[in-house]
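One structure, pasted below without further comment.
Of the protein chains in this complex, one is absent; all others appear in place.
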Amino acid sequence: MSDKHSSKLEDSTLHGAARAPYSSADFDNDVDPKRDDFDEGLDLPDINTTPMYVNIGPSHPATHGTFRIYARLEGELIEKAGVDVGYLHRGFEKIVEHKQYGQVIPYTDRLNYCSGLSNNVGFCKAVERMLGIEITPRTMMIRLIIMEIQRIMDHMICVGTTIVDVGALTNFWYFYNARDKLNELLEALTGARLTYTYTRIGGLAWDLPPGWKENVKAAIKEVPAAIADVRGLVEKNRIFQDRTRGVGVISAEDAISFGWTGPCLRSTGADLDLRKVRPYYGYEQFDFDIPVGANGDAFDRLMVRIAEMEESLRIIHQAIDRVPDGPINIDDKRIMLPPKEKVHTSMEALINHFKLIIEGVQPPPGRIYDATETPNGELGFYIISDGGSHPYRIKVRPPCFYTMNALKFLIEGGMVADIVAILGGLNVVAGELDR
Amino acid sequence: MKNDSARHDALVQNLRDRFASAILDVDRSFGDCAVTVERKVIHDVLAYLRNEHRFNLLLDIAGVDCANLPSFRERFELSYNLYSIPEDLRVRIEIAVPELDMDVPTATDLWKSANWAERETFEMFGFNFVGHPCLKRLLTHHEFVGHPLRKDYPLMGGQWCTATSDMTEELNEPR
Partner (left out) sequence: MGIDQNILPATKDEAGIITTRLDDLVRWGRKNSLWPLPFGTACCAIEFMGVVSSKFDISRFGAELVRFSPRQSDMILIAGTINYKLAPVLKRIYDQIAEPKYVISMGACACSGGFYDNYATVQGIDQIIPVDVFIPGCPPRPEAVLDAIIKLQERIDKEPVTSRGRPRRHEVVEKMKDPL
């Protein structure tokens, strides 16, 4: 793939900072306790150790989301590990077979609940493609802006909680305050704080409130300050580097074989981003780069996310002034509800409203797979329709299911404390993992 | 868009040249390309696509219970969603699996992402992936009986779990 839209983290000038002084080459000179010949030449008594079986989770402060790691420990080293997920399995795929397409949207909110709007947009995009409709330019731009805001918010939670678990406790608050400011924007727009359910099939629930765009411009001024604070505290910090450099290393081929997408894959060096490869909703008109890591370790995963936050800010800066005017919903009476004034006065509109509420949208029979670049990776929906008002089957392709698949591979051979750094960087959201 | 349909046509032609009668159906609706193949050649088809056509990302394995559809080949269907990063091309390979014989060769030797995808599909529908390193339940608890996403499993069929599971088998699974 061409490199012209991706920027390697190490020599990028985007952040304005010089290249980090530590690289994994420095580790070759240090004596790493995980090396087998660490004890050579030393006169240590033989400690008789027995392997210990330990359960990490499902209720654990440092695992974000409920899952369980069953590990066999030899001292602090993990010899073998087994990962148990499904502690938040809520039967999404079964229950949506009994709901109309419009009623599925709140369920999609709870998939990756740190960025609910991305899932909403992803699902509506798939159904709209199935229906063969083209949404209005205004809706496209608004959906793009809110997806980028959600990307910033999701990365803030991921990076914030990971850094807290690694030990730097104040960074979470820097990020969380900035995230709250963005959340106020979305609360003014959608009415909810976490599970927004703002998109509808064919458009949006309602239009932007007055003054929203100015509020966005004011709120995103806080984000660079928060990023700079956090960066200043961790990027060149020796302790943080020791905890995350060289930890959980995965090569690009292995990552692709495991089905990784999103920032985790980009941290290994492969630059796959659906916003550049198959631009949708007008991403091609904006100028932004894809940060790509070099080593595929935990440090890169976090730094890629921080760099992506800055790229999202660039997109929002460009996009917020270019929101076109016009209607937000398409004018198709098989899909969109008629305006309430007409429902109360005209018989056709009343019947139309009634039919849409009782039966909902009815896509033509067939199968479709559609994917969006959510903050975690490629979220795909494989929808099978039989022509009725309920979807016959919706299979969600969750990005963190596949990153979690590789967890056993990543933590075996490492130490218990490394689990935390690795898990945090993978951004495992249990709602999406287990559905 | 992006001359997809021409490249899909070329891909389907290559598959037909190579596998002749095993290609049962091609579905090009909504701009996607879904190729239905016979069950006995599925592993060869996947290996061919991965090795010759560089489909290096197995995005998803989806199971479908076709019992309530108006027309279907067999009761179950399995759908492999593939993506080629160098060529930016997507394709879906589908096979029909009858209810009484649900053995399917595993794809874990080709892509490691098939590991958990197949475990989940087994748990939800009951496919038996021959050769999988550890085919156990993934999302439902270990005392759960049945395959929830089948159409004859009731929506409200909750089953209580009395204890946490023993994970020795997952522990010893080869990497």
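First chain written, first letter: the chains are A and B, and each begins at residue 1.
Basically, a residue touches a chain if its C-beta (ideal position, glycine included) is under 8 Å from a C-beta of that chain, and two chains touch if they have at least 3 such contacts.
All values derive from a computational prediction rather than experimental measurement.
Asks: Please provide the labels of all shown chains that the missing chain touches.
Replies: A, B
Asks: One chain is left out of this view; which of A:Lys80, A:Arg110 or A:Lys276 touches it in the full complex?
Replies: A:Arg110
Asks: In the full complex, which bits of chain A touch the chain not displayed? Write them out.
Replies: Against the left-out chain, chain A lists 58-61, 65-66, 86-91, 94-95, 106-107, 110, 113-114, 157, 173, 176-177, 180, 193-195, 430-431.
Asks: Touching the absent chain: which residues on chain B qualify?
Replies: Within chain B, the residues touching the omitted chain are 140-141, 144, 148, 153-164.
Definition applied: only the chains that are shown with their structure count from here on.
Asks: Along chain A, where are the residues that touch chain B in the complex?
Replies: Residues of chain A touching chain B: 1, 68, 70-72, 80-86, 89, 91, 93-95, 98, 129-130, 132, 254, 256-259, 261, 270, 272, 277-278, 365-369, 371, 378, 380, 382, 384, 386, 392-393, 395, 397, 401-402, 404-406, 408-409, 412, 434-435.
Asks: Which part of chain B faces chain A closely enough to touch in the complex?
Replies: Per the stated touch rule, the residues are 2, 27, 29-32, 34, 56-60, 62, 64-65, 68-70, 79, 81, 85-86, 88, 90, 92, 111-113, 115-117, 120, 124, 137-141, 148-149, 153, 155, 164-165, 167-173, 175.
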